[in-house]
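The structure is given below, and queries will be raised subsequently.
Excluded from the complex is one protein chain; the other protein chains are retained at their positions.
When the chains are written out, they are named A, B and C in that same order, and each has its own residue count from 1.
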Amino acid sequence: MTQAHHPIEIKPAKGKLGILMVGLGAVATTFVAGVEGIRKGVRKPIGSLTQNGHIRLGKRTDHRNPLVKELIPLADLNDFVYGAWDIFPDNGYEAACKAGVLPRDLLDKVKDDLSVLEPMKAVFDQTYCSRLQGTHVKTKTNKMELAEALIQEIAEFKKKNNCDRLTMIWCASTEAYNTLSPSHQNVKSFEEGLKNNDPRISPSMIYAYAALKSKIGFANGAPNLSVDCPAMNELAKEMGVPISGKDFKTGQTLMKTIVAPGLAARYLKLTGWYSTNILGNRDGEVLDAPENFKTKETSKLSVLDSILKPDLYPDLYKDLYHKVRINYYPPRGDNKEGWDNIDIVGWMGMPMQLKIDFLCRDSILAAPLVLDLVLFMDLAHRAGMRGIQEWLSFYYKAPMTKEGLEPVHNLFHQEMKLLNTLRYMMGEDQITHLGIEYYQE
Amino acid sequence: MTQAHHPIEIKPAKGKLGILMVGLGAVATTFVAGVEGIRKGVRKPIGSLTQNGHIRLGKRTDHRNPLVKELIPLADLNDFVYGAWDIFPDNGYEAACKAGVLPRDLLDKVKDDLSVLEPMKAVFDQTYCSRLQGTHVKTKTNKMELAEALIQEIAEFKKKNNCDRLTMIWCASTEAYNTLSPSHQNVKSFEEGLKNNDPRISPSMIYAYAALKSKIGFANGAPNLSVDCPAMNELAKEMGVPISGKDFKTGQTLMKTIVAPGLAARYLKLTGWYSTNILGNRDGEVLDAPENFKTKETSKLSVLDSILKPDLYPDLYKDLYHKVRINYYPPRGDNKEGWDNIDIVGWMGMPMQLKIDFLCRDSILAAPLVLDLVLFMDLAHRAGMRGIQEWLSFYYKAPMTKEGLEPVHNLFHQEMKLLNTLRYMMGEDQITHLGIEYYQE
Amino acid sequence: MTQAHHPIEIKPAKGKLGILMVGLGAVATTFVAGVEGIRKGVRKPIGSLTQNGHIRLGKRTDHRNPLVKELIPLADLNDFVYGAWDIFPDNGYEAACKAGVLPRDLLDKVKDDLSVLEPMKAVFDQTYCSRLQGTHVKTKTNKMELAEALIQEIAEFKKKNNCDRLTMIWCASTEAYNTLSPSHQNVKSFEEGLKNNDPRISPSMIYAYAALKSKIGFANGAPNLSVDCPAMNELAKEMGVPISGKDFKTGQTLMKTIVAPGLAARYLKLTGWYSTNILGNRDGEVLDAPENFKTKETSKLSVLDSILKPDLYPDLYKDLYHKVRINYYPPRGDNKEGWDNIDIVGWMGMPMQLKIDFLCRDSILAAPLVLDLVLFMDLAHRAGMRGIQEWLSFYYKAPMTKEGLEPVHNLFHQEMKLLNTLRYMMGEDQITHLGIEYYQE
Partner (left out) sequence: MTQAHHPIEIKPAKGKLGILMVGLGAVATTFVAGVEGIRKGVRKPIGSLTQNGHIRLGKRTDHRNPLVKELIPLADLNDFVYGAWDIFPDNGYEAACKAGVLPRDLLDKVKDDLSVLEPMKAVFDQTYCSRLQGTHVKTKTNKMELAEALIQEIAEFKKKNNCDRLTMIWCASTEAYNTLSPSHQNVKSFEEGLKNNDPRISPSMIYAYAALKSKIGFANGAPNLSVDCPAMNELAKEMGVPISGKDFKTGQTLMKTIVAPGLAARYLKLTGWYSTNILGNRDGEVLDAPENFKTKETSKLSVLDSILKPDLYPDLYKDLYHKVRINYYPPRGDNKEGWDNIDIVGWMGMPMQLKIDFLCRDSILAAPLVLDLVLFMDLAHRAGMRGIQEWLSFYYKAPMTKEGLEPVHNLFHQEMKLLNTLRYMMGEDQITHLGIEYYQE
């Protein structure tokens, strides 16, 4: 525990908060169904730090553990308003039924809330998603016009719903693999690219541009670049809005960033880590295309190096063979299964093995992250925190950081970073777990 | 990162360090074989923080990551001298062969180092260990005389081996279940109990008493009480020596304190956690007796409550059904298998499951903990840190704390506590993972 | 394929078949719900050989594969009438809801069929089932009077429901461990025992006696002795009715009798087989009592010896360490989990391991066995096959055999025995899988 700072000034969270979701599929509808279920008292907000979390303040013996949402001025769930774009015209209820994440009798309890959610036509480009055939899409002559159409829709949405603030979050599928090109270098080149239909500008970037230009924060739940480029960072700072990403950390990667820090804390050597996934939802279908899987694979592979630090620990981690597989397996639907085999070497070179089988549910794990991110992005905006929000790394498979700063993947360092940031914002002492003072006489 | 303190004064680690092990079985011989193997360059010191660990100092961008053993003045492995007591007369090599932890060809590389290690006669009491028949035991008329015999052996060992410092560590089997009695309340009542042969004073307490009276620290690798009572705490402070315990954290409980903090960080509800172990070594045989299993069970069950905090989170963790089983299964020998099934409930009440199968090796995981504890207990002694060393919780299933302080079981909080304690001792800044300064312009 | 016999004479299956179930809990209600669901076309009869099975007749190249139910004159599901006894007064629908095996919306489709099923008062004896407190039980001065009360109820049921034939099946919990006593030696001593209230005569034996005296076959789905004693065998032959048992083969033991024959066919050595179960239904609660678990354990342990034949294969199977555990684990309800670890030794003594995790459902696996047994017991009765029906071993964990004959536990030998018995009854050739004739020119 160390000395406190002055609290940061945060504007109050009054009025409606408009939540704009790109993609009205399994994740988005499960999020909306859940929030409305919570408001109706049908279910508890399991999985959400903002709704459940207590935060320790001061010394262990002080017993100060307020709820996060009591300590921090977060938006109220009753102030939520939803908007969405999708490449299919199904309303929220129809989309949720097709997604098959939640049982029908549960969905029916929030049927009205979901049914009113009619998606706007999406910005779509088949080269970024070969497995899906969008039928509910905007057609314009260039990408700048698409962006302008989005900007106009955002403004109309805000006015129509009488919103005080808005935030945008990407809940759609993974786009095909892409790397930085000259268009992504700064705002000017990016706008040129939009006008010239640069093929390297993907749909998610057009949404992000529209959001930032509208002074709205953008959170990216998929591994595609979107706001992770110099142009968007520049624009976010210019507009004074927060950005964060990439790729909701759920399922197997969540487990990996829990287990790997534990094995590393014990300095156990790893020779192999084999991860395979079976899933049968639309996400699985999209990732069955090699170019989309590559985007995901890059996101999934990076975590171990950052946690294990093979450069510092060549004897322990330099020869680790890490392999990640995703298999489209329709019998499972949204109910993913992630299986890991970890080959460990211990004291005196003796081999051991660890096997983890996670029978999980993709969207069930993602939905509460959407809720927390929406609330924290709105908080950051009101607190004047603009550009990359590294303190939200906790929620992402491939956290964005300032240039020159290595991302932190260890879930427990991420959790510490998040909680200490909240303490910092409120002018409370940092927690260090030192605790030597209890033993000093 | 927060403001630094002045470094603590630490006496240099010069001269021989005598390591006195209670129990010369699988753990102790694997520890000695390993250390000697490392000294000979036969194997790397996998699993040991003191031998492998780097410690980050300062900001992430400072890139200061010295080795722990370069930063902190630890004893040199070349200065180790070993002593042991055991209820069987086998020397270290014979005992290691019977334990069957390490392959014979590996043992043969350190045969000489193990063979010279002849155990002294043990203090033994069958009521605390019904499954073993000790043949190499001390016989005295009362427990005080047993303690005095140990004290004399310690003095002789120190002199004979020309040791600068000594430390004692319990590497023997788990004793039968025991609770605090009047004898354990203070030094005076304890000494009365020794003289009157109080049946509630177990062998491990007699060793601990002898160690502390000889001004030697005592680390407790099993779940029996030993130094975990007011009398021993009082004596440790009086004598100016460190004590720590209880129960080396290896195998299934290690995994539990890795995984549970991860699930709790995500506020996932848990309805059931079923843990079963199969192991076939002497430890498994001893734990096949219900009274000894009870001691272990108590140690193993406590971890989840402390991590999950059902009082703070009744909706999430109050109804958790936690069951731990240990099965003696001879086909496995020292190669334990720990299987966990975890029943999880997520967003909207949807059930998920996590299965973990850890094909591990008991003594292989414990041996490097012995090494680290021996070095850190010696460090604490030289740094004038007396009484309970809570900062060593990282190594224990049931960490000892000052009265009134709840133990910390979360492996990552324990790691933080350990590393920040090292930083504190050296006058370095505490790490908080806040990192807001990188983003403040 | 070998020479055919004359078909056996079988009386036609005309008129109502009354099915008398002892125990109206998870298994019985799932059976009734399923049969009625099948009749209504709500679900397919998955898991039932009599409803799905085709049977190969003649040579492979003949392509004669009629449905079993077309070849063999079985009772029609539309002719079923149900009766039951239970220690609780809940009707079939209430009991099914409490059991929680089937989702409510599915149960509601057969609500009427279940609701009319009102249990008769049970014969109950707490010494055989310490964990349950029966509230709906018969009270008489001795066991013979209890038997006579049952006999009278059976006669009334038959008349009231206008049944052509009846059959009785034990679907209740496992009774406490019991062995043969003098009362069980012959019909005369048994009747003496009934009159004298011999404590060694358990409730299931009273039901069995009542059934046989009423000229009704008795199938035993639990591991208690019931009809597995000389007295009942004598009575069954005298009355001309079939008996079969013991203990429905589902879950882990089913898997064991599938996998063990495969490993044995390959002459792989086994050193250890560790089986643990977690289940949370009423069965799990009853088996939490050591005296009831002992009955189950005996049933579960016997299968490996019979399949592996350690006397013939001492090098391979004499040192096998076999351990079976059942843990009551409420979070799982009826959804059992059976986990097996098998330690294998192969060529040149090299160790291998096999791990099986069966996420199954107790009553879902048992219900179709009830259906098949009811139909085959009725068939046997009409075919004049009296006494022990060893050909039904396929359905049981601990098959009953004629004295002096070792039971067959290998599932595939049991299947062969069942199918070749059906072929034999119809005068068809036996299948031997020789097939040499296809290659003889």
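A few notes on this one:
In the analysis below, a contact is a pair of C-beta atoms (placed from the backbone, for glycine too) under 8 Å apart; a residue touches a chain by one contact, two chains touch by 3 or more.
The structure presented is a predicted model; accordingly, all values stated were derived computationally and were not measured.
Considering C:Leu17, C:Leu49 or C:Leu304, the position touching the chain not shown turns out to be C:Leu49 (whole complex).
Summary of contacts with the chain left out: across C:Leu77, C:Cys97, C:Ala289 or C:Met416, the touching residue is C:Met416. Interface note: of A:Gly41, A:Pro331 or A:Gly404, the residue touching the hidden chain in the full complex is A:Pro331. Interface with the hidden chain, as seen from chain A, comprises residues 271-272, 274, 276, 278, 321, 323, 325, 327, 329-332, 337, 339, 341, 343, 353, 355, 357, 359.
Contact residues of chain C toward the unshown chain are 2-3, 30, 33-34, 37, 43-49, 51-54, 60-61, 65, 101-102, 106, 254-255, 257-259, 261-263, 265-269, 309, 312-313, 315-316, 344-350, 352-361, 364-365, 367-368, 385, 387-388, 390-391, 394, 402, 404-406, 408, 411-417, 420-421, 424, 430-436, 438-439.
FYI, only the chains that are shown with their structure count from here on.
Chain A and chain B have centres, each the mean of its CA atoms, that are 39 Å apart. Separating the centre of chain A from that of chain C, both taken as means of CA atoms, is a distance of 52 Å.
Multi-chain contact residues of chain B (touching two or more other chains) are listed as 353, 355, 357, 359.
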